[in-house]
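Of the protein chains in this complex, all but one are displayed in their positions.
Now for chain A:
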Amino acid sequence: MHNSSESIRSSEPTQEFLTFTLGQEEYAIDILRVQEIRGYDQVTAIANSPAFIKGVINLRGAIVPIIDLRIKFNLAAVTYDQFTVVIILNVLKRIIGVVVDSVSDVIALDGEAIKPPPEFGSTFNTEYLMGLASVEERMLILVDIEKLMSSDELTLIDHSNT
């Protein structure tokens, strides 16, 4: 993973994205939402929760929920090994950890490189997609992580309470 500070941010609509893989697909999320990346640690399971909510961890004193997108999106092989990575996100004034297969890169994309998403054909509901981009023959799926995390599907947020 390259250091994100290498590229120069400007007022142009160039955005930096963190790319990660889930199964066969490569995804990208806005790097500014990423607080840190860490290995997968033991979690404390939370009762009465769907399977993709792995539980909570102690992140330097904060109780942080960990969700496994691979379980949520029914990807075949869900393993936890030394390569399993947790992306700690800072979205909606919350800290949320997301388990992914691996984190690959930080890339800069300008507005033109991002194509609108197709209507269907992705693991994600297109509602949560910002678009698609091709980088070196690979296709990246740009996810609006904030929207995804606040979706009712993930039940991460108690909408009645907030």
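Simple rule for what comes next: a contact is a pair of C-beta atoms (placed from the backbone, for glycine too) under 8 Å apart; a residue touches a chain by one contact, two chains touch by 3 or more; residues count from 1.
One rule holds in what follows: contacts and distances are computed from a predicted model.
Engineer: Looking only at the UniProt record of the hidden chain, which name from "Carbohydrate ABC transporter membrane protein 2, CUT1 family", "Ion-translocating oxidoreductase complex subunit A", "Chemotaxis protein CheA" or "sn-glycerol-3-phosphate transport system permease protein UgpE" is the right one?
Structural biologist: UniProt lists the chain left out of the view as "Chemotaxis protein CheA".
Engineer: Have a look at A:Leu18, A:Val34 or A:Ile57 and name the one touching the chain we're not showing.
Structural biologist: Residue touching the absent chain, from the options given: A:Ile57.
Engineer: Hey, which chain A residues sit against the chain that's not shown?
Structural biologist: 42-49, 55-58, 60-65, 94-96, 155-158, 161
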